[in-house]
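Notes follow the structure.
With one protein chain withheld, the remaining protein chains of the complex are depicted in position.
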Amino acid sequence: MDFLSLFLADFVKQLQSPTLGFLIGGMLIAALGSELVIPESICSIIVFMLLTKIGLTGGIAIRNSNLTEMVLPILIAALVGVVIVFIARYTLANFPKVKTVDAIATGGLFGAVSGSTMAAALTLLEEQNIPYEAWAGALYPFMDIPALVTAIVVANIYLNKKKNSVAASTTQESLSNQPVTSGNDSDQPNYPNSRQEYLSQKKDVANNRVKIWPIIKESLQGPAVSAMLLGLALGIFTRPESVYKGFYDPAFRGLLSILMLVMGMEAWSRLGELRKVAQWYVVYSIIGPFLHGLIAFGLGMIAHYTMNFSIGGVVVLAVIASSSSDISGPPTLRAGIPSANPSAYIGASTAIGTPVAIGICIPFFIGLAQAIGGK
Amino acid sequence: MDFLSLFLADFVKQLQSPTLGFLIGGMLIAALGSELVIPESICSIIVFMLLTKIGLTGGIAIRNSNLTEMVLPILIAALVGVVIVFIARYTLANFPKVKTVDAIATGGLFGAVSGSTMAAALTLLEEQNIPYEAWAGALYPFMDIPALVTAIVVANIYLNKKKNSVAASTTQESLSNQPVTSGNDSDQPNYPNSRQEYLSQKKDVANNRVKIWPIIKESLQGPAVSAMLLGLALGIFTRPESVYKGFYDPAFRGLLSILMLVMGMEAWSRLGELRKVAQWYVVYSIIGPFLHGLIAFGLGMIAHYTMNFSIGGVVVLAVIASSSSDISGPPTLRAGIPSANPSAYIGASTAIGTPVAIGICIPFFIGLAQAIGGK
Partner (left out) sequence: MDFLSLFLADFVKQLQSPTLGFLIGGMLIAALGSELVIPESICSIIVFMLLTKIGLTGGIAIRNSNLTEMVLPILIAALVGVVIVFIARYTLANFPKVKTVDAIATGGLFGAVSGSTMAAALTLLEEQNIPYEAWAGALYPFMDIPALVTAIVVANIYLNKKKNSVAASTTQESLSNQPVTSGNDSDQPNYPNSRQEYLSQKKDVANNRVKIWPIIKESLQGPAVSAMLLGLALGIFTRPESVYKGFYDPAFRGLLSILMLVMGMEAWSRLGELRKVAQWYVVYSIIGPFLHGLIAFGLGMIAHYTMNFSIGGVVVLAVIASSSSDISGPPTLRAGIPSANPSAYIGASTAIGTPVAIGICIPFFIGLAQAIGGK
């Protein structure tokens, strides 16, 4: 009973934190039809500053820390990123009306990490005085990239197999016969420019392999990940403490509050997108963040007991597993799995996955950590 | 004599404050042809941050304060907002060559409040160490909304009466006869799409009532007011002290200095717009801010003596009465009184009203308060 009451009290208290308050505030003013708009360029620079700050924190911490203690959490992060994609492949993909490539892409987005969600979790941990390793934020790309790469590879293997089974009979036809191609289109409604892509995928089929390196490269080159890696590198190789303490660190929470507001407004405005998506995406988007977070939490507890990984660090692992990418992931997936329907995976992620992760999973895992930690 | 010398010394001293310094600096560099441009997106985020901060201040204060002491200032704010519109209706509207609807709309804009002007006043009060109630900034919407609603209602009642007196004879003609309609247009030069609007107003005439709720809703949904209300709600219902003290509060004066610069440049560049405005608007725009401010100052002094409302709070009341809306008001009026000429009311407000309110009325009322306060 003590566990539950501690957890509930903590849950309510966190809804009053400015971070979640601005998220809920954003939803409310969007619901009330406010004409407030935060300009796109402001959002970009805020994301840049938040991710650079997280990278700098991690880099400075790595410079001053024992690298061996990072190995197990990094392996856990990568493993969880891969597992999340396979969960989507063997659950969501088998639900009625759900297309397999869409399910795999959704799994990739839920395996990938949202920098804003992580930033919110780190801030809440500090507000609750729960210590965590300063390098914990640097676990981000170790889960993000494996998830996106796995999703793209699994999707291409699936498309590859499917094509092989039908290729022999239809290739001739679809090349010579326009009406047949458009017939194909009608049962693949989200497959734009299907002719060209079909041809390019046929080439991949011929090569019989998916190129993994370009996917990794593209993930690393996205604005969010590259800002974080830049911060990481500057933290390790230069002495950025003066700008860190005088600029990036003090601005962090304030900038995050603005971004939370924007995410709240966006979540509200995208609720409509879900009408186009089968109900199973809604089920997946609500259960997924908890399930993924719990797997990471469980694996993190192993590191907690064996390697003295902090309980705060376990929460960070759980939250980045709960989170789904909203900035860097979608363009990578759009390029890597062009036949998947963006309104399915982006809708599921931003309209349900992210609010659930920030608004419910973060307080849930912090509550869990405090209850377990006996604090 | 002591009163006057105190007042003058204070007036000159305030022109050296950074807030007014940046305003005058903006006018100067615009006059000298500087190519400096502050991007639009930066102005939006500055307005958002200033108004959110004012809202947060008010919300935190309301959470910790006695609500009964707010009642009288709120009533005064609303009363002044309404009175300002009627002043315009019975002075400006009767001047030669001034159309009645234009005069009413101008009164609505001068009754509405400029968030930036209020922010400048709050900052100057702090610079002069004049205390005021922390919730004073929250008086904003209580004057803003009544003024806009009153203007739209009064304008529609006026149009309604006018239509009734001519409707019987002209309706048939104007419906059947295009040339007659364009003949009407020439004596109503600022009446775009007069045919459709005439018809929709005829419907209102039929209903014989003006819808007030949409006007209130639109005022509340404007970017400035909704940022302030968001801050107010977050201040009351959450615990935003950490982001308030670490971000919104310290950034306030600096961001305001940039906005003052922009307003100075804009005021200069819009001087040209005044050529399109009849000379009586110029007279009204110079005298109006003083007259409105003095009425609010007088009523505020009653609250000062009866309810212990601070002298700083009286200045805030006077300044928001002096100020005229430059961001949220114009679109509301354009929608609510489509037959009024925007270049009349916007030109009067932004080219003369706002510079007079910030550059002259603020120092004037602060000087008055200090002289009266015996400081």
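As written, the chain order gives the labels A and B, with residue 1 at the start of each chain.
Just so it is clear, a contact is a pair of C-beta atoms (placed from the backbone, for glycine too) under 8 Å apart; a residue touches a chain by one contact, two chains touch by 3 or more.
Keep in mind that what you see is a predicted model, and the values were worked out from it rather than measured.
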### Task
Consider the whole complex, including the chain that is not shown, and state which of B:Val82, B:Ile216, B:Ala251 or B:Ile360 touches that chain.
B:Ala251
### Task
Name, in rising order, the residues on chain A that touch the hidden chain in the full complex.
39-42, 44-45, 48-49, 217, 220-223, 226-227, 229-230, 233-234, 237-240, 242-244, 246-248, 251
## Note on the structure
Those residues of chain B that touch the unshown chain are 15-18, 21-22, 25, 28-29, 32-42, 127, 250-251, 253-255, 257-258, 261
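The criterion applied here is as follows: only the chains that are shown with their structure count from here on.
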### Message
Using CA atoms for the superposition, what rotation angle relates chain A to chain B, in steps of 5 degrees?
### Response
120
### Task
Please work out the Cα centroid separation of chain A and chain B, and write it as a whole number of Å.
44
